[in-house]
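Left out: one protein chain. Kept in place: all the others.
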Amino acid sequence: GRPLVLIAGPCVIEEQGLTLRIAEYLKELTAKLGIGLVFKASYDKANRTSISSFRGPGMAQGLEILARIRREFEVPVLSDIHDISQISAAAEVLDILQIPAFLSRQTDLLVAAAATGKVVNVKKGQFLAPWDMANAVKKIEEAGNTQVLLTERGASFGYNNLVVDMRSLVVMRETGCPVVFDATHSVQLPGGAGTSSGGQRQYVGALSRAAVAVGVDALFWEVHENPDQALCDGPNSLPLGDLPAMLEQILAIDTLVKQGG
Amino acid sequence: GRPLVLIAGPCVIEEQGLTLRIAEYLKELTAKLGIGLVFKASYDKANRTSISSFRGPGMAQGLEILARIRREFEVPVLSDIHDISQISAAAEVLDILQIPAFLSRQTDLLVAAAATGKVVNVKKGQFLAPWDMANAVKKIEEAGNTQVLLTERGASFGYNNLVVDMRSLVVMRETGCPVVFDATHSVQLPGGAGTSSGGQRQYVGALSRAAVAVGVDALFWEVHENPDQALCDGPNSLPLGDLPAMLEQILAIDTLVKQGG
Amino acid sequence: GRPLVLIAGPCVIEEQGLTLRIAEYLKELTAKLGIGLVFKASYDKANRTSISSFRGPGMAQGLEILARIRREFEVPVLSDIHDISQISAAAEVLDILQIPAFLSRQTDLLVAAAATGKVVNVKKGQFLAPWDMANAVKKIEEAGNTQVLLTERGASFGYNNLVVDMRSLVVMRETGCPVVFDATHSVQLPGGAGTSSGGQRQYVGALSRAAVAVGVDALFWEVHENPDQALCDGPNSLPLGDLPAMLEQILAIDTLVKQGG
Partner (left out) sequence: GRPLVLIAGPCVIEEQGLTLRIAEYLKELTAKLGIGLVFKASYDKANRTSISSFRGPGMAQGLEILARIRREFEVPVLSDIHDISQISAAAEVLDILQIPAFLSRQTDLLVAAAATGKVVNVKKGQFLAPWDMANAVKKIEEAGNTQVLLTERGASFGYNNLVVDMRSLVVMRETGCPVVFDATHSVQLPGGAGTSSGGQRQYVGALSRAAVAVGVDALFWEVHENPDQALCDGPNSLPLGDLPAMLEQILAIDTLVKQGG
């Protein structure tokens, strides 16, 4: 196995300065640790729990900021797309088009994303079995694109809770696609805070260590300078200061496991 | 409570003759039983398990057939919309715009559907708690539309299985919105047949009786002349011939329960 | 199908006077409604959440009270057994020996209960599929006893919650055994109140109507003169005063469904 890649950034682009500072921090940290970085940030949160939640700067301004980060920090960028109409503009900037979990069965969206030739990262729906993702991969491959990532982000477990079935990482790897573990969204408590989703940041480290010990290709973390004031997914975002120690330990596990395998 | 309404039709519009015959049958049957009918059929199945599954005639031709059914049989028509770009054309024909379960948190889609002034039927996501639907209702109401239906269609229960939590019908009714029980999709086994979803038609009757005994405003059934040859959701569609006896019993329960309430 | 039987009584025998008054009330009510009654009460709650919870009067005194109720009100009595050592004494008094859900796979307990020749009511474990109950039935039948009842009382659904899968009633009936719906324990929130289990009495009516509409042989309800002061399972017990109206409606549904079948 190849060494772990970190996909990280804020949940949503809040304002340009903050977003650039986060990118710079992540770039320096991953350079020092000798691992790959993909910068992620959403420009429009299309499925917030409540209509009054902050949604982001919108596509045009958001893509501009992502393009700047890509250029200045020489880092691939990833963002999620919710609608076919967004794809061509997004594909001009992004290196990886991400299909949100709720939309992981929308054939047209998968095919349109595939047609750009960009890497497509499909998040496994909370309502899907890991073996069902083979159908998503097939939809993309039959559209002529073999660069597919699959992301685990938890499965529905009763109401307002998700569980990570670590077997899923093994099952999805059997497709031949690189597998990403999205620790941030796996610790969401969907709808659990009434008009927003709650989260359990305190389990991000444990679940990330577990996933890396099982064997994954990338970790997906949402991070923030000050998660408690983040405009989106604060309860499950990591403060930047926690990253160095967490990553160091995780990379040691990754090395061990990938030697062993 | 008002008497039960039946929302029924084939999963997907297969060919015009068959679709008209089904509509005619349903119209005569519900007239004889003295209950309301909404005719439902999809013109494009956008989230089939496999890319090679039949998807329907497409929007233009599909809406034409629905318009003809609406006119000839004087029956309101319902279909599902997957993309904002479809909404204005769909709203010219449809009486009820249905938001698929996977998309029940997509704010833009909900708001755009609301803006048409048509009735909006939101299916509860398999990954949502019934109380979370209050947020979907609020998104639509804040867009100025108070005609919202909420539909139960099962909750994720392990892999490749759904369970109907009958408490959900009570909880969703507390929003003040009419509540629909979609028996057809509640007995789906998502992805359970590998490259398609399986289904358990044999439980449609039992679950429908149960839901009506709890108290609902409408039942949603997919029906077909010959379900085993249906191009979509055959395993969970009802043969037309089963409807009269099933409905008669169900209406008797409905009457009992609504007197009692 | 034969008409519905009511299995009812307090969760636990609190004091003799109260227990007799409840039995008398139930006897009169079911006589007036023309349905069968089985009186249930536990003499020892062996698996309370907390060690300081009230457990009951113990076996000797409890069985004495149940024997008196059986004699005075001419009603069969049911109680649960947790240990093989209790069985012979219990079988001298009880008409139905009940195997608690947690113990539904304990072979020795099933076999020992079977050997008494009494009716055995096995509650389906919250961790079992309905088709798994065929194995419990077989254990009892191979021990020479064919009088088996199977009881649905909810399935684990995430943490601290249960869901009733109404399909289970149909599946369990295929064993040929009469099927009981235990509405009281189906609305438990196990461990949900920290050091005791919570409950949702408000759904007992809806779930009972649903189960009867699906088709069951008996309903199991825990009842109390004053549930809010009950020493066990108060949050999911019904006040006696609610019973007449609820049962009347439920019996009308039962009649309808059993005619139809």
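When the chains are written out, they are named A, B and C in that same order, and each has its own residue count from 1.
Heads up, the rule we're going with is that a contact is a pair of C-beta atoms (placed from the backbone, for glycine too) under 8 Å apart; a residue touches a chain by one contact, two chains touch by 3 or more.
Everything numeric here is computed off the predicted structure, so don't read it as measured data.
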{"item": "Among the chains presented, those that the missing one touches", "value": "A, B, C"}
{"item": "Residue among A:81, A:113, A:169 or A:218 that touches the chain left out of view", "value": "A:169"}
{"item": "Chain not shown: contacting residue from B:161, B:196 or B:237", "value": "B:161"}
{"item": "On subunit C, residues whose C-beta touches the chain left out of the figure", "value": "46-51, 55, 82-85, 102-103, 105-108, 111, 125-129, 131-132, 135, 138-139, 142-143, 155-156, 159-160, 190-191, 195"}
{"item": "Residue numbers in subunit B that touch the chain omitted from display", "value": "157-159, 161"}
{"item": "Subunit A, residues in touch with the chain not shown (by the definition above)", "value": "155, 157, 163-167, 169-170, 187, 200, 202-203, 206-207, 209-215, 245, 249, 252-253, 256-257, 260"}
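The criterion applied here is as follows: only the chains that are shown with their structure count from here on.
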{"item": "Interface sides of subunit B and subunit C: same vs different residues, half threshold", "value": "same"}
{"item": "Averaged-CA centre spacing for the pair subunit C and subunit A, given as whole angstrom", "value": "48"}
{"item": "Geometric centre distance via CA averages, subunit B-subunit A, whole Å", "value": "33"}
{"item": "Residues of subunit A touching at least two other chains", "value": "159"}
